[in-house]
Structure formats: C-alpha cells, structure tokens
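All remarks here apply to the structure that follows.
With one protein chain held back, the other chains of the complex are shown just where they sit.
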Amino acid sequence: MGMKTDTYTKNETGLITTRVDAMINWARKNSLWPLPFGTACCAIEFMSVVSSPFDISRFGAELVRFSPRQADLLLVAGTINYKLAPVLKRIYDQMPEPKYVISMGACASSGGFYDNYATVQGIEQIVPVDVFIPGCPPRPEAILDALLKIQKRIDREPSPKRGVDRRHELAEKPADE
Amino acid sequence: MTDKKPNLDDFVPKAGEAKGPYSAGDFSADLDYSGDAAADGTTLDDIDTQPMYINIGPTHPATHGTFRVYCKLDGERIKKAAVDIGYLHRGFEKIVEHRKYNQVIPYTDRLNYCSGLVNNIGFCKAVERMLGIEVPERTQVIRVILMEIQRIMDHMICVGANIVDIGALTNFWYFFNAREKLNDVLEALTGARLTYSYTRVGGLAWDLPEDFRERVKAALEGIPKAIRDVTGLIKKNRIFLDRSRGVGVIDAEKALSFGWTGPCLRATGYPMDLRKVRPYYHYDQFSFDVPIGANGDVYDRVFVRIAEMEESLRIIYQAIDNVPGGPINVDNKDIVLPAKDEVHNTMEGLINHFKLVIEGVKPPPGRIYDSIEAPNGELGFYIISDGTGQPYRIKVRPPCFYLMNTLKYLIEGAMVADIVAILAGLNIIAGELDR
Partner (left out) sequence: MANSEQQKHDSLVERVSARLGARVLETDRSYGDLVFVVEKAAVHEVLSYLKNDEKFDLLLDIAGVDCVKLPEYRERFELEYILYATGKDHRVRVRVPVPEFALDVPTATDLWRAANWAEREAHEMFGFVFTGHPCLKRLITHQQFEGHPLRKDYPVMQGQWCATTSSLEEELEE
C-alpha cells in the first residue's frame, strides 16, 4: 500500500487527507471493473486473460461489466472502424468518472496494418487513452502489465474533485514507474 | 486417448423428435397466439399493445463480435427484425490489392481469427493451384494436422460461448483450459498465439520441431475428458434442452437456398462436407465420419460440433504417426525463398532472395476459385491475377456471411431470449463476416 504524499496538490497536504486518498486509491485500483469493448482477435486474447492460467482476477479486475454505467475501465480490444466510431464515443461518454481507457493491440492504438478507407487510425482521435498496449495480438502478460500501469496511475490520483478531468495533472508529473 | 469411435447415437436425436412450442415453419411473421392463452382465455390479441423497438448490439459481451440486431417486439415475441453488420469492416479486399501474395497471409489470419491457420492454408492452396504446383507430401499431412487442430479449437470457442450465452459458464472454462494446451503447442511451432501466419505460398515457413509429435499427443490427452465433462453437464440438462431443442429450426432445402455450408448445414441433415465430397490433401485416405443432425435446431448445431471434435481427434491420431519425411517446400526458385546460407554466401541466392522479396510470387494471369472446409463452412477464395506480384482482386467467400443473412428469418416469430441461442449456434465471427 504505497503511500505517497502528493506534493503538487499544494492545498491538500494534510496528513489525514493523504491517508484517505491512499485508501481510496487502494480500494479503487484493486477492484477495477473492465468493460471489454472487444471487436476482433484481441477480444479472444482478452478471453484468454480472463481464463486460467493468465487469470485477471488476481488483480481484482475479474468482474467484467458490459454496461458502461457500471464499468470504470474501458478496454478497447480490436479494430475500430468508422462505422463503430460513434458507438465507441457514446459508450465512453456514458461511463461515469473516474474512468480509464486502455487501447489494446496495434489496431486500436494506431490502426494496425489496416491503413485504408475503413479503419480509424488510432482511437486517440475519438477518446483519450491512458495506456496503449502494442502487439498483434498482445500477449496476455502484456495486458496484465497494462493493468498494473493503470493501477500505478490510480495510485497517484489526488482526492476526488468533482467533474474535473485530471489527466493533464497526472501527465505533468514525471514518470516514476 | 485411444482411437475409439464416438457413439453418435448419444448425440443425435431421432428425426421429428424435437418440436418446440413454436416451430418457424415457413418463416411467416403471422403469429399464432392461441397457445399462449391465459387462464381466462384471453391472449395477446385481446390486449391493445404497441410494438417496442429494441437494439441488440453492437457492443456485445466479447464473444461474438460486433453486429446489431434491431427488433420490433410485441411483448416478448419478435415480429420483425433487421440485422446490421459492418462494424468490423477492415477493407481486406481493397488493401490486399496493394500487397504481395505472401504479404496477404497475415491479413488472412485475421479473417476467422479463431482458426487462423485454416485461412492461411485455404489462401495458399488457391494460390498454389493458380501457380500449377503441388506441395510435397510432408507439407500436405502437416497442413491436415494443423487444420484439424484448429477445427477442434474453433469448435471449442463456439460451443463454449454458445453454452455461456444459454447460461452455463462452467463449460467455457473446461474448453478454454483444453484449448490453452493446444495453443501452447501451436505457439511453440509458429511463434504466435492467435495469428499464426505459418504457411507460405509453396509450403510452410519452417519445419516442425523434433518433439512436435509428443507435444501434440500430450495436449490432446485432455480433450476427450473436456468433451465428456461438457456433454455430461448439458446432455440431459432440462434448461439446456428447453432452450435449444426446437429453437431456430430450418430445413435443408431452405438452408441450401440461403447458401449454408458447414456444420450448420450438416445439422439440418444434409451430408455435405468438402473433405468427403471433393477431397484434398489426402483426406480420402483418412478414415473419419461426418456427423449429421436430425432437426436443424440449436441443439443439433451444438452436438454436431462436439461430434466433429471427436472426428478431428481421430484424424489427428491417424496422421501424426505417419508424417512422411522430405522437404516441406516446393523445389522452385521462383516461388520459395532460398536457404539462408545460400543467400549469404552465393550471388545467385542473394539475387533470388531479392527478387522474391521485392517483386513477389508471380502467378500467370487468370482467375481461380478454390475452397476448403473451414470449421464454419466452405471458405473460398476467388483470386484474379494480372501477372504481377500483387493480386488484382481477391474475393473471400465467408461462410458466416450467408449464415448471418438467414438470422432475420430465423428469429422472426421467436422470443427475445432465443436470439442469443440462435446467434451463438451459428458461430458468427465478425472478422470473417465483414472482412
């Protein structure tokens, strides 16, 4: 339970609030509820991650929820094409804060090797992404590694502020992972 | 583990035995509510109802891919349905016009991604027929073994996901555990977990490792037990029988008119299997049976697939002990890359390698259509070559496309909960459906 005092939130450096932050972050990171937005081959790899031996429930993210209102981790697995782009945006908008996005695979991160009229060249054009996983398809260990990176990012979050997107704050802090 | 013939009587219900509470006879949306009468004799016709429109998809549980079914409901019955596909359209047919033939092979992997090697082999078979070459015996037997392994893996995903949708989650883990062991063997062989790209035009990428036979046999040991576990759980399960017998019934003539092939057509009772009718790669020398259903409902589709898994096991056990020796690539320097020591040490090898990589394999100008029996049906490739190293046009004949065409007619008249069972029984892979 690595407790860090968040020095950039200058207004809230009290002892009690950082302990409460740490506890909230610990609870949040160990019980992520992923929404597998699986379209293509990466979805089959995600199914393997959920099964043994690459069990994802060791990290708490076992409970996949297909309703965006109940999920907090959007895992985009597979190619997104222009026909599916408005659907992805709508699903992302329906998720409540705090939410995180993992872009799994080459096709979701950059269009993969489908550089043509049908494929969106990277879902960063539609939704903000926290972690990109390269690979075609990525190994299940890579997906678990991405989950650990999301957990580290959650660790650094300050106490919840309502309705503010804190990604730019998290991005400014130098990477110490 | 032995070469035991499966007892198909256990699997196949007698003809005419399964008629559900509603049978979609001629797909008319003229619904007969008389069977649904309440205790005082009123039916839904007596109530003034309005239709409700619901949307199923495109975000599904990540088992079947993205497509959308739009239904007009009256109560729980579906009066009209519309199917929308194309949410995984990746422009396969356009982009392969800008690649060489060997560069197309990774694209074919992602068509039916549950059985990538089958697509590779189908494509290479078509190009090799166009070139007029025949691959050596060793390659043919290896390709048969790999296709049957992939058939088992594809059926495991299909049946596992099918039963999960009906509500039984345990079978999924039984099948996936067994599938992981097979996947380990293929990963040791090809280097990749799902998108193998192991074949090349003219043969294979590299030869089998020495312990391949032992690894395959060790991996196959767990499969009969997994099949027994799963069938033991569902064969006499009241919930499974009620949800799958008499649901999504179609007869053979209509299925043929809709373009059905593969296990779904065999579940209607029509014995059509390309491995028996137009054998390729010495399939006529292996002894195996083709399981056939009786009624053409979801129950039959599930059990035809399970029985096909057992038949594939038989073929693999016959083939794995009799892999002939010899080269794995055709001996033709215009098609196959030369060996690395020739490339590095001789000028001719270097230039040959250079020309093959830069210009590619060049089939003579012409058109060809060739197909194989993929786990889902007949996967065909219609290739037009204009003499250069890039194909002029490749049209894929996807088996799921014609199965999905029928979905609208299968679910009109059924209940909402049946959509899931019928859809899963058809084994729709979106990568192949939309290309």
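As written, the chain order gives the labels A and B, with residue 1 at the start of each chain.
What we mean here is this: contacts are C-beta pairs under 8 Å (C-beta built on N, C-alpha and C of every residue); 3 or more make two chains touch, one makes a residue touch a chain.
Only a predicted model underlies this, so the values are computations on that prediction, with no experimental measurement involved.
Engineer: For the chain left out of this view, which of B:224, B:259 or B:327 touches it?
Structural biologist: Spelled out, the listed residue whose C-beta touches the missing chain is B:259.
Engineer: Consider the whole complex, including the chain that is not shown, and state which of B:191, B:324 or B:366 touches that chain.
Structural biologist: B:366
Engineer: Footprint of the hidden chain on chain B, which residues?
Structural biologist: 58, 68, 70, 72, 80-86, 89, 91, 93-95, 97-98, 129-130, 254, 256-259, 261, 270, 272, 277-278, 365-369, 371, 378, 380, 382, 384, 386-387, 392-393, 395, 397, 401-402, 404-406, 408, 434-435
Engineer: Could I get the residues of chain A that touch the absent chain, sorted low to high?
Structural biologist: Residues in contact with the chain left out: 82-83, 85-87, 115-121.
The criterion applied here is as follows: only the chains that are shown with their structure count from here on.
Engineer: Would you tell me which residues of chain A are touching chain B in their complex?
Structural biologist: Result: residues 36-41, 43-48, 51-53, 64, 66, 77-79, 81, 83-84, 87, 91, 113-119, 136-137, 139 of chain A touch chain B.
Engineer: Taking the touch rule as given, give the residues of chain B at its contact with chain A in the complex, in rising order.
Structural biologist: Touching chain A from chain B are residues 58-63, 65-66, 86-91, 94-95, 106-107, 110, 113-114, 157, 172-173, 176-177, 180, 183, 193-195, 430-431.
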